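Pasting a structure here, questions to come.
The complex appears here without one of its protein chains, the remainder shown in place.
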Amino acid sequence: MTDKPRIIIGLLFVLVAVTFPFWYALAGQTSTETPELVLPESGQCIVGAAEMRAKHMDILEVWRNEVVRHGDQELVEVGDQKYEKSLTKTCMNCHESREAFCQKCHEYADVHPTCWNCHNEEKGD
Amino acid sequence: MLENAFRGGKCYWMLVAFWSALIVMGLALYQQQFTDGLIITGMSQDVSWGLYISQFTFLVGVAASAVMVVLPYYLHNYKAFGKMVILGEGLAVSAVLMCMLFIFVDLGQPTRVMNVILHPTPNSMMFWDFVALTGYLVLNLVIGAVTLEAERRQAPPPKWIKPVIYLSIPWAVSIHTVTAFLYSGLEARPFWMTAVLAPRFLASAFASGPALLILLALILRTFTKFDPGKEAIQKLAVIVTYAMLANVFFVLVELFTGLYSDMPHHVDHFAYLFTGLREGGEVFSALVPWMWVCEILSLVCVAVLLFPKARAKEGLLALICVGVIAAVWIEKGLAMVVAAYIPSPLGHITEYTPTLEEVGITIGVYAIGFLLLTVLYKIVLGVRERLEAA
Partner (left out) sequence: MSQDRRSFLKNAGCAAMGIGCGFPLLGVGCNRAEHGEGDSQTSQLAMIVDIEKCQDPKVQEACTKACHQAHNVPEIKDKHHRIDWIKSEKRGHVFPDQTHAHADKTVKDMPVLVLCNHCDNPPCVKVCPTAATWKRDSDGVVMMDMHRCIGCRYCMAACPYGARSFNWSDPEFKETRKLADYPRREKGVVEKCTFCEELIRRGETPACVEAAASVSGGEGALVFGDLSDKQSEVSKILADSSINTICRRVSLGTGPNVFYIV
């Protein structure tokens, strides 16, 4: 019966580990309310909101490779408007602040894109 | 077979605890480096490679040296190495793992390390080094596991392991050659750009690796029932002797070409190492005492090793092996990488001293390697002890 204390400790440890997501979230007081985004006053995005929500990471990655690695300068045509393939010059031009817009959903989804380690977070000069 | 790693006496667990403590320290310091960047090291824009890469250079030699026991045993049926071969392979696995870890801790963006595989670039020697090191790690793990398992079952190993073992022999030479090629093709660094760099790497590898193997075998014999045999140790000592002779010869050859030609591009780096450089009233000579200790130690060790009677005295041999490893470590693990950056291509002299954090992370990586070595050797010992008891 000398294994009993070891078994009990082990079981407690497993219990704590398995319920980790629940008590950690409670302690972090994270909200499950839908994020409230600060949308730009006017204008239209290059694709619809639902498509953008699903695909914006891929769009940005494709743009990144095209512009940086292939020197592709073609503008994106949306109706009669032409846009540069740029996070800062196109996306951030309308969605002016990372904190007011991008971060709301990113925090909710707990994702940490590293784009803003280098690219500007606010619409600059 | 693997359960032997979990069964051990007090000595074993204390050793594991010791390595683990050092690993925890290394991890804590690495966490700091991961957050703050490589600024916590002593590297600079002029000396952009330092302790981490030089440890990788030294250890890749130790890893390659397993071939020095594998080749005689498997290619030439030198039976005396029978018990030693698995020790050599264990050392190779541990050393290669440390090599890869040292490169990892040296990266500025370690989370992107997979880019080397996702975007292979065959023109880069670093890509091939990655391939060679990974392949060598896998080879030795497979060979070690299969041969040990065969020994445990007291049955001959499966036939397919023979070509794998034969492959590991040129592969061992290749990991070292590729690492030398990292350096010896760069026109920007005349200190490295010499054809003799690859042979030098091999010579110092075959001196330091078997020397370390001798020490490990003697330690095992003192603390456990494992005895690889006097003949095996003596043969390794002979290998160390010839390799060290070649190493000293290569150093002298390099010194001649560099110093006789009087070309500043060559002379300056040797001058920095052996006499120090003077610029603007300041003297830069941090590595000078190290180099002289290294060269004198090399000569003394080689001189003693030349005498069979001296090699036969195992106490003296152990001391000489420590000297050989220290000399090769100073040469490869300290001087070789750093000296190529001093003076810089623009003629600047920036000295390099590793910071405490850098040394701490280095010790942590070594501890990971030694922990793996301890565990692997424990498994080997466990298997052999069971066989002897049966």
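In this document, chain identifiers A and B correspond to the written order of the chains, with residue numbering beginning at 1 in each.
In the analysis below, contacts are C-beta pairs under 8 Å (C-beta built on N, C-alpha and C of every residue); 3 or more make two chains touch, one makes a residue touch a chain.
All figures in this text were calculated on a predicted structure; none of them were measured in a lab.
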Margin query: Tell me which of B:M1, B:A80 or B:V113 is the one touching the absent chain.
Written below: B:V113
Note to self: Of the residues B:F18, B:W49 or B:W171, I need the one that contacts the missing chain.
What the structure shows: B:W49
Margin query: Among A:K4, A:R69 or A:H112, which one touches the chain that has been omitted from the display?
Written below: A:R69
Checklist line | Positions on chain B where the hidden chain makes contact | finding: 36-39, 43-46, 48-49, 103, 106-110, 112-113, 115-127, 130-131, 182, 186-189, 264, 340-341, 344-348, 350
Check: Which residue numbers on chain A touch the omitted chain?
Finding: 64, 68-71, 73, 86, 88-89, 92, 114, 117-120, 123-125
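Please note the rule applied: only the chains that are shown with their structure count from here on.
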Next item on the list: Could you grab the centroid distance between chain A and chain B? Build each centroid from C-alpha atoms only and quote it in angstrom.
Entry: 44
